[in-house]
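Excluded from the complex is one protein chain; the other protein chains are retained at their positions.
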Amino acid sequence: MNALVKAQNLSYKINDKKLFQGISFELLKGKALHIQGENGSGKTTLLRMVCGLTKPTKGDLITLTDKEVCFIGHKNAIKQYLNVEDNLALMNLNNHHDLQKYLSVFDLDKSLDINIANLSFGQQKKIALLRLFLNRSDLLILDEPCVGLDTNSQEILVDFLKKELANGKGIIYSSHIFLDFDSDSLGI
Amino acid sequence: MQVIKFEFLKLLKKSRGWLGPILVFILIMIAYPLTVEVSDVELKQSFFSILWIAALLVIMLATEDIFLEDFNDGTLEQYAILQKNLSFIIGSKVFVYWLVIGVPISIIGTIFCVGTTSQTAFGYQILPVLLVSTYIFMNVFSFGNALSLTKGSVLGTLVTLPLLLPILIILGKVVVAINFDLNYSGFLLLLLGILSIIIMIIPMIISYIIRAHLE
Amino acid sequence: MFDIEFNSLAEALLMQSQNGQNHGIYVWSVVLIVILCISISFVFYKYKIKEISKKIK
Partner (left out) sequence: MFQVNRAYPYIFYLSLITYLLSIFWGLFLTPEDFVQGNSYRIIYLHVPASFISQSLYLAMAIASAVYLIWKVKLSVYLVRSIAPIGAVTTFIALISGSIWGIPTWGTWWVWDARIVSTLILFIMYLGLISLHDSFNNNEKADKFLSILVLVGSVNIPIIKMSVEWWSTLHQPASITLSEKPAIDLVMLYPLFGSIIGFTGLIACLVILSSKLQIIKREKNKSWVKDYV
């Protein structure tokens, strides 16, 4: 048993308008799945379905992991009026042993006491990505993780994802920016 | 425990969220004597109705964005994914809001009550009633705001305010009971009973609603 | 049991009570309101159904 997600014949419709239909896939440990599709084709909906937020109209979806799922969505889930340190505490990451390493990689270690509202969009995205880098999950679900990131950070992201794949974790992601690592693709 | 700590952190750093409602409450309590001819009798007659309505309106104001902010920045969806027990988080969120806003309002209301009626014994009886009723208001308005999460708070209030009118009627009865030395503790027990049902059920309903919103 | 209470139409419209007050205006205005509300709702729903059926066709 090394499958993480099994999906069979997933369909979703909203107000009788069909979004997608008959999608089946299986995600094994140590594999990545790239969801591809046009705007409005339902990529985000499919990813949220894997997270358990949205229920499919038809079809079965099983997630076979007893750990929490790590989800990076369009919304950053960080508080604008708090500083970086408090936000890390809210995300339960302030005691993580790798925290200092990634803070310095992202050049954030000197702005711990700055309010999020004063940071740029890209920096905010980086803080949201710390949730990914310091994850305690088997299954990583990334919805457009590269929006607003510079090339350097994208490389760091790709390197990290490769390492996680080698560790036997599963990744499902959607991205319009090409990420250079080994992944299957699924078009919807 | 950690959830409660985090909610405290979030609410306390957002001073307009908690200080605003408390100041509005104080202002209402100061403003209403100006509208009556200053004679003690008239003040005492209308004091309690102003007190209940002020508490109701201020709690309504305070719960306005209790879920909206977390919904907009994606915190709620992270909660929904990470923790299975969403209703517990919601229950503690409402509890923290009550602790930070409802309790001060109750204490301030009691002070005003003692000041107006100049009877300290009234204060002892009014304080528990205020504490319980603000917690009930908090829960019900949170429910309303969860219903109309992205539609503005007017709709939610419109829809849930009718549910609170029976509570207001009981509060009116409480004042009569205190004034005439009648069965006061019976009403307090009734309010406590209503509260205990509400804090069991409302967080579950809200978490169901929020999951539906996230869908 | 089945005696008609009023002798003429005018009397029925006025509905004078024993205490001398004319209650007809109250009773008849309520009758009017009820009939209006019910018939307007019927007409409204019939019209709406017709309208949407036309649209679907």
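To keep things simple, chains are lettered A, B and C as they appear, and every chain counts its residues starting from 1.
What we mean here is this: contacts are C-beta pairs under 8 Å (C-beta built on N, C-alpha and C of every residue); 3 or more make two chains touch, one makes a residue touch a chain.
These numbers were taken from a predicted model, which means no experiment stands behind them.
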{"item": "Shown chains that the omitted chain touches within the full complex", "value": "A, B, C"}
{"item": "Absent chain, residues of subunit B that touch it", "value": "143, 147-148, 151, 155, 158-159, 162-163, 165-166, 169, 205, 208-209, 212-213, 215"}
{"item": "Chain not shown, touching residues in subunit A", "value": "14-16"}
{"item": "Those residues of subunit C which, in the complete complex, touch the missing chain", "value": "1-6, 12, 15-19, 21, 23-24, 26-27, 29-31, 33-34, 37-38, 41-42, 45-46, 48-49, 52-53, 56-57"}
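As a working rule, only the chains that are shown with their structure count from here on.
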{"item": "CA centroid of subunit A to CA centroid of subunit C, Å", "value": "65"}
{"item": "Separation of subunit B from subunit C, taking each centre as the mean of its C-alpha atoms, in whole Å", "value": "46"}
{"item": "Complex contacts: residues of subunit B adjacent to subunit A", "value": "2, 6, 9-10, 13-14, 72-75, 77-78, 80-82, 211, 214-215"}
{"item": "Residue ranges of subunit A touching subunit B (in the complex, touch as defined)", "value": "48, 51-55, 68-69, 71, 73-82, 86, 89-90, 92"}
